[in-house]
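Shown here: the complex without one of its protein chains, the others still in place.
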Amino acid sequence: MPLKARDYKSGIKPIWCPGCGHYSVLNAITKAMAAREVASHNTAIVSGIGCSSRLPAYVSSYGFHGVHGRALPLAAGLKVARPDLEVVAVGGDGDGFSIGGNHFLHACRRNVNIVYIAMDNEVYGMTKGQASPTSPESWLDGKLTPHGTEMRAFQPCAIALASGAGFIARGYSGDPNGLAQLIFEAMAFPGFAFIHVLSQCVTFVPEQTAWKQRVHPVEGTPATAAEAAALIHADDGFGKGILYRNPRPVWPRMHPQAGGGEDPRAGFAL
Amino acid sequence: MPLKARDYKSGIKPIWCPGCGHYSVLNAITKAMAAREVASHNTAIVSGIGCSSRLPAYVSSYGFHGVHGRALPLAAGLKVARPDLEVVAVGGDGDGFSIGGNHFLHACRRNVNIVYIAMDNEVYGMTKGQASPTSPESWLDGKLTPHGTEMRAFQPCAIALASGAGFIARGYSGDPNGLAQLIFEAMAFPGFAFIHVLSQCVTFVPEQTAWKQRVHPVEGTPATAAEAAALIHADDGFGKGILYRNPRPVWPRMHPQAGGGEDPRAGFAL
Amino acid sequence: MTTLTLAISGSGGAGAISTGELLLRLFAEVGGYGMLKKTFSPQIRGGESAAILRLGDAPVSTIPATIDLLVALDWQNFARFADEVPISASTLVLHTGTDVPPPGVTPDNLLTVDAPGIAAAADSGWLNMVFFGMLASGLGCTCAAAETLLRARLEKHDDAVLDAACRALQAGFAQALPDPLRELLATLPVPAATAPGQPQRWLASGNQMAALGALEAGVRFVAAYPITPASDLLEWLAHHIDHYGGHLVQAEDELAAINMVIGAGFGGVPAMTATSGPGMALMSEAMGLAVASETAAVVVDVMRGGPSTGIPTKSEQSDLNLALYGMHGDAPHIVLAAQSIADCHFTAAWAVHLATRLQTLVIVLSDQSLGQSIQVIDAPGSDCPRAAVNSSQEAEPYLRYRDTDSGVSPLALPGEPGHMYTADGLEHGENAIPSPRARDHRMQLDKRWRKLADWDFGGHWAELVGQVDQRPVILCMGSVTATALEAQAAMAAAGREVAVLSLRLLAPLPTKQLATLLASGTRLLVVEHNHGAQLWHYLRSLLPQLAFESLALPGPAAIQPRDIYTALEAANAT
Partner (left out) sequence: MTTLTLAISGSGGAGAISTGELLLRLFAEVGGYGMLKKTFSPQIRGGESAAILRLGDAPVSTIPATIDLLVALDWQNFARFADEVPISASTLVLHTGTDVPPPGVTPDNLLTVDAPGIAAAADSGWLNMVFFGMLASGLGCTCAAAETLLRARLEKHDDAVLDAACRALQAGFAQALPDPLRELLATLPVPAATAPGQPQRWLASGNQMAALGALEAGVRFVAAYPITPASDLLEWLAHHIDHYGGHLVQAEDELAAINMVIGAGFGGVPAMTATSGPGMALMSEAMGLAVASETAAVVVDVMRGGPSTGIPTKSEQSDLNLALYGMHGDAPHIVLAAQSIADCHFTAAWAVHLATRLQTLVIVLSDQSLGQSIQVIDAPGSDCPRAAVNSSQEAEPYLRYRDTDSGVSPLALPGEPGHMYTADGLEHGENAIPSPRARDHRMQLDKRWRKLADWDFGGHWAELVGQVDQRPVILCMGSVTATALEAQAAMAAAGREVAVLSLRLLAPLPTKQLATLLASGTRLLVVEHNHGAQLWHYLRSLLPQLAFESLALPGPAAIQPRDIYTALEAANAT
């Protein structure tokens, strides 16, 4: 009997605030797992630190709640070592684009076959309301930026594209079914698949409930970088859907035969 | 009497290999300093670690040879604290785009008024020939990547653009005069100015001497992100010139009046 | 001294913490003393929380393990606090009666106060304010004063909300108090107005005091990445640094933060960052750069439970090892520990002074308990230590890393003509040019060591309370100090004299002074809030001739005075 989405929940009660967007992401993940009929025990969900990064424990699967900003390398190490597992990295905008920004760049380039779900609420929820890289320049409520960030907001999808990601999508916590579909496709995609999820923080940025009115589907699924660039550039940051899909060879490319080549001991002998 | 370029050399003999591209970058920097008639002692050149990062000591100015990958934050801290100084960060492709990649992203966004010269030889020179993020995917001589990097090369200018840099240029060590002109313009630019310099490593990638044949000037100086994106996307990575120039307000935007606001002590009194 | 310890607990949104904060401020404004500790569930919102307050007629600096009064706004998830808000047979417990204590919580003295009814009668939903009013009246404060505070606190809300809250407060204040509550509150004398000429009294947290101390000492550049429990220190700075003409940068990560600080320090601008264990671990490499390049940098570590992410919201003193030893290579630097909430001001200021004066890294250890508890303290003098950036007046040739007698080399600042040099983390000669030669390495290692080892740190290296001679000595640091002093007082009351030595200067450790001072102590008990006895091991490594004993207890529970005197009563504890 196929498992239902709820069978993929661990039963541990999330620490999230009532109304937090992250609940919907959790639902979408379990829906996608059910739809793909993955075996829980062959799945590992890896995260950093943040409200969003608490997610792994709430899924019935293996999980790793690592340190802040390092979900992607931990996930890549796991996947390269254990290609038999389905590996999904999750986390927040602070985790992924601030402290973890370098790993994001290089994960896109390296193209290990994992899914990365960034739950973007444009704020540091866990540490109670500082600006994140995606906070709007004009947001005045960031606790360390009383004059606003005075910085251009980070563009996750544009950066993913410029860094070489082959699968780029945007989802919205207000649309868990649509998001589940994106996650399903990302899991099916061979290579690094990035999903940028607008996931509201009701506590520190309550105005994000207005996102409902702003999100809109994007037309088509660009399969060339130029088309994707045009789409991402023209979009207002609220376009949902697959923004780019263009598989490249995954890393590691070769799985060399164990025992191949000369015996390493031979090289030392006198 | 105005100083000559050679007056901006410190007299310390570089440790670089004969023929290394970094010599030309050094020359171009001193030429630009002479042309801008900057006072040496009001200039600080900041770097990380690598062959390229040895440069500060060779210029007659203040300098800081910091740790690997952290030239940009060190330079930004210095500039924000001491806005009266001309601050230039220099370093290599490994330093700037591998270990330092996160700072590059955020320096572009933050837009502190410094110049960043990345001397890209597509290799780790100092540690004797490992692949760098900009090494071509097919390069087989990287010491840790015997099968090639099997990864898409990092695109410094595309990333700078996607991250919000307002000044993006490309120079070539084989054209020190052209490079000096770019550095001159970067110094004059208000905000973060990025110069990607193709600077050959004759020792570990001798085939880079063929760059001479490949570099070519780019047409025009895009002043919108869309034009710049088109130019950078269409270019083969060897186009020299200013790829984008579009000033935004620099950080920090306000220089609040000292003594303004309420006395912080007052808030504690019972 | 008479004190009263009360806890106010409730589920998320019930307003337990703000009730506690209002009460402490009210009591303090009329001349009372007290402190308050907050405790939260891991939930960001909607989780239960509790304010634990101790009020007194004289300065109060610890929260005891047992409480006199518990006000349970509700009982939802109360069980999760069982460790931190233990109810004893003598605890008076007030609740609303709308729900019942969870299994296992069986108060002997349980009183029902119909706060919902009283609030409803006042056309208000603010049942926490009913309790605030009752407590305010029982403590002998005026309703007007309570209302003023409440209005100030709710100023961002609209008038309807504000008025409803005040009505509940007034209704509570007007209640006749149940006898046990009235009697209990009456044990605490109504504070006398502060005598003129006394130092001004403040209500502040250690994090705020560290921030203020750093600014008053001259810090004009801060770069940091948020982390619990240092974020509120940074938040305070972010809102006040403008006043001093400085800048705070929210960096992309801790690696950027510390390198920005080093950049500013190189520019001659006193600079600092604040973080907690995980962030300081990330700074390890660049902290070594500050040491090797001889650049002033201050790092405040507000310690939390470790290792790894550990217990972010709770206190522990387990980063000492990292602070003392956490760099590669031989990297002598300064480590200070703040001794109290008020002392966070002095110690932060001293750190700024020493970092600039000695051109090196200074780590200041604070902890969540010092950092986030608020307390009524005497206002720190503004005559604190100051930054001492001395630009060089050297004769030619200028040698940035000159091997001077003191070990402190002449520092030129960018902008000075004729003294240009390149600061370097590569080993270098006196002239700042990189050098792999043995003699240069040795010279610079010796110099960097000597400038700290030979420095006269004056009398600030520790605070001694009591006499060592032929008495046991309690050695400690940070938030354990207050507990140790309380243990000392309790033992004195029982006729046993002990001395308390709280170390402010941990590295370089003043071994000579310590050896002299401690020689005549009968026992040397090192008390610290961690599992590995880090301070004890450290003291042994430098003073193996002294027979230190160890009492090391990990967080999150606070060490209690009785832990200390029990250890001292036991035969040799180690």
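When the chains are written out, they are named A, B and C in that same order, and each has its own residue count from 1.
Heads up, the rule we're going with is that contacts are C-beta pairs under 8 Å (C-beta built on N, C-alpha and C of every residue); 3 or more make two chains touch, one makes a residue touch a chain.
Note that this is a predicted model, so its numbers are computed, not measured.
Note that the absent chain touches A, B, C when the full complex is taken as a whole. Looking at C:151, C:386, C:402 or C:441, the residue that reaches the missing chain in the full complex is C:441.
Among the residues C:309, C:404 or C:431, only C:309 touches the chain that is left out of the figure.
Interface with the hidden chain, as seen from subunit B, comprises residues 15-18, 49, 51, 65, 67-69, 98-99, 101, 124-128, 130-131, 133, 142-146, 149, 203. Subunit C meets the missing chain through residues 42, 83, 255, 276-278, 280-282, 284-285, 288-289, 291-293, 303, 305-314, 316, 318-319, 321-322, 324-332, 424-427, 434, 436-439, 441-442, 445-446, 449, 530-532, 534, 537-538, 540-542, 544-545, 554-557. By the touch definition given at the top, subunit A reaches the unshown chain through residues 10, 12, 39-46, 56-57, 60-67, 69-70, 72-82, 84-85, 102-103, 105-106, 252, 255-265, 268-270.
The working rule: only the chains that are shown with their structure count from here on.
The geometric centre of subunit A is 31 Å away from that of subunit B, both derived from CA atoms.
Here the spacing of subunit B and subunit C, counted between their Cα centres, is 41 Å. If each chain is reduced to the centroid of its CA atoms, subunit A and subunit C end up 37 Å from each other.
Within subunit B, residues 102, 105-106, 252 each touch two or more of the remaining chains.
Contact of a single residue of subunit C with at least two other chains is seen at positions 252-253.
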